[in-house]
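With one protein chain removed, the remaining protein chains of the complex are shown where they sit.
The first chain written gets the first letter, and so on, giving A and B; residue counts start at 1 in each chain.
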Amino acid sequence: MADVLVGVAGRIPMANDATTVTTSQRDFHKPQKERSLFQRVLVCSAVAMVLLLVGIFVTLVDKSMLSIRTFGLGFITGTTWDPLNGIFAGFPYIVGTVVTAVLALALSFPFGMSLAILLGEYYRYGWISNILKNLVELLAGIPSIIYGFTALFFLVPLVRQFEVSQGIQPAFGVSILSATIVLSIMIIPYSASVAREIIQLVPSMLKEAAYSMGATRFEVVRKIVLPYARSGIAAGFLLSFGRAVGETMAVTMVIGNANTLAKSIFDPSNTMASIIANEFTEATTKIYLSSLIEIGLMLFIITVLFDLLGKYIINRMRMS
Amino acid sequence: MDSTILSTTGFNAFFSDNHVLKNIAINIPKNRIVAMMGPSGCGKTTFLRCINRMHELTPNAHSSGEMRLEGQDVYAMNSMMLRRRIGMVFQRPNPFPNMSISENVFAGYLLNGIKLPKPERHEIVETSLRKAALWDEVKDSLNKKGTFLSGGQQQRLCIARAIAMKPEMILLDEPTSALDPISTSKVEELVVELKANYTIVIVTHNMQQAARVSDMSAFFYLGELIEYDNTDQIFTNPKDRRTQNYITGRFG
Partner (left out) sequence: MDKSLQWRILKDKLFVVFLFLFVVLTAVPLFLILYYIVSNGIAAINWDFLTQLPKPVGEVGGGVINAIVGTLILIVTATLIATPLGVLAGVYLSEYPKTKLARTAGLFVEILQGIPSIVIGIVAYVWLVEPIGNFSALSGSAALAIMMLPVIVRTTEETLKLIPNTLKEAALAMGTSHSRTIFRVIIPNSLSGIVTGISLALARIAGETAPLLFTAFGNPFINVNLLQPTHSLPLLIFNYATSPYEDWHRQGWGASLVLIVIILCFSVSSKIFIKRWTVQS
């Protein structure tokens, strides 16, 4: 038999004896752990991604430590931002950020949803769909700085006129209102594309069931599609909120850079992002810089939380 | 008796806890065509992939037992060196889309970083294509992309690619399952011609194909090698009832 031909050299002792084979069936061939240089490089690059994010977080925490130690929780609740006397507290900026972002979300809601419903339900393909998609892409593609520039020269004067005509003082034009309007336009593409994806996930079975009972398309959208997509759309707005909170340049240019707590939407103010943009290069003392970085840390935490929450909800919807 | 090129004893393969090959013992003679057949899921493709250790690419796949190529322990070799000695042709033709026809034939050298002078390169390309019975059809378009060929031509290109490496064995994994009848017969003719220089193991789900092309046939069922004999013997006088059921079409 051919067994005779089998050489003896290089035998593994384990498999040597033919009678032991059945009992040693589970003695696997050692998979060659070919941890080549290349695989190590790949692993390193993935590790680099992890370290990058961890590094960003650790850096922010480390550099904020001075401010955190000095001001404690008062940094979040206090309203005084006084670089001359070294007293810093970020409450006005937190308010400015949340107010502009929430108002912008509310303002953009009908626009974003209209785009999402048209793209996700009415025109999934074809030339109308292409026009709408290009509209969304262009809106998303224009840089923040250009939104800010045009708003500063065309939107802000309009707001100023409005303030003057209503007798609102001081009529600067630069205000929370201007920032809100610019922001709302800028986040339309984000909320629209997330909502569109969710709307497309609605099973056609459900829709067909409704159509078969004589429902109009409007009724299908209102009674079937939107309720089904509700939590996903909400998640989309969480993601958009994260975007709005982190948006810097356009807001910086039109919000008016005032370090006091805003009392109305016509007041100039600052957001967390805009105070950093405005004052980071002027921060001459250690505590000043550390306070600005702590604002950055808060910004980081807020955006990461909203991002994760939104993505978690959407992933859960994709699964089901 | 023929000289044996590949032999296994007590060979087992697992996917996680799934025992997919059980105690396989088989001797594959040199310069013969051996057909592996059996109903789907019987382990024939797994066995083929164990020969050049491609199954190791599947996560959680393990194997045990002995397998020797020309007396050398297959599982003690470097897997890359092993695979250079054994050519493989897949179910679906898979020429590299970024390479021309001649580059595809030469791919084994290109990918392994083996540099050869131009005349030698041309010679390898031409002889491989001739052996794969493709030369006349593509000799004027060697610099075109391989993906422009028909399915049957692509599969013969893949065979040429395997031959170019001057392998000792060629493994064919249902090489005609994606082809039309005419291309199939061309590939079958080619396989028979190749026998003169190479040992060929062909997995097929098609019994007629096994009967037409192979010298030896192995019948796998539920992970076991039920019967292995001369093809004539298997098809005219099978010893095992399960083999008989299979070739008479009573299951699978």
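By our rule, a contact is a pair of C-beta atoms (placed from the backbone, for glycine too) under 8 Å apart; a residue touches a chain by one contact, two chains touch by 3 or more.
This one's a predicted model, so the numbers in the text were calculated from it and none came from an experiment.
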Omitted-chain contact residue, chosen from A:G72, A:P110 or A:P170: A:P110
With respect to the chain omitted from the figure, which of A:P143, A:P203 or A:P227 is a touching residue? A:P143
Applying the definition given at the start, please give the residues of subunit B touching the unseen chain. 52, 54, 57, 59, 79-88, 90-92, 94, 96-98, 107-108, 110-113, 158, 161-162, 165
In the full complex, subunit A touches the hidden chain through residues 34, 36-39, 41-43, 45-50, 52-56, 59-60, 63, 110-111, 113-115, 117-118, 122, 132, 135, 137-139, 141-150, 152-154, 185, 188, 216-219, 221, 239, 242-243, 245-249, 253, 273, 276-277, 280-281, 292-293, 296, 299-300, 303-304, 306-308, 311
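The definition used in the following text is that only the chains that are shown with their structure count from here on.
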Centre-of-Cα separation between subunit B and subunit A, whole angstrom: 51
Write out the stretch or stretches of subunit B touching subunit A in their complex. 1, 3-4, 7, 9-10, 12, 14, 23, 27, 56, 62-66, 68, 71-73, 75-76, 78-79
Using the touch definition from the top, list the residues of subunit A that touch subunit B in their complex. 1-3, 5-7, 10-12, 15, 18, 21-22, 24-29, 31-32, 34
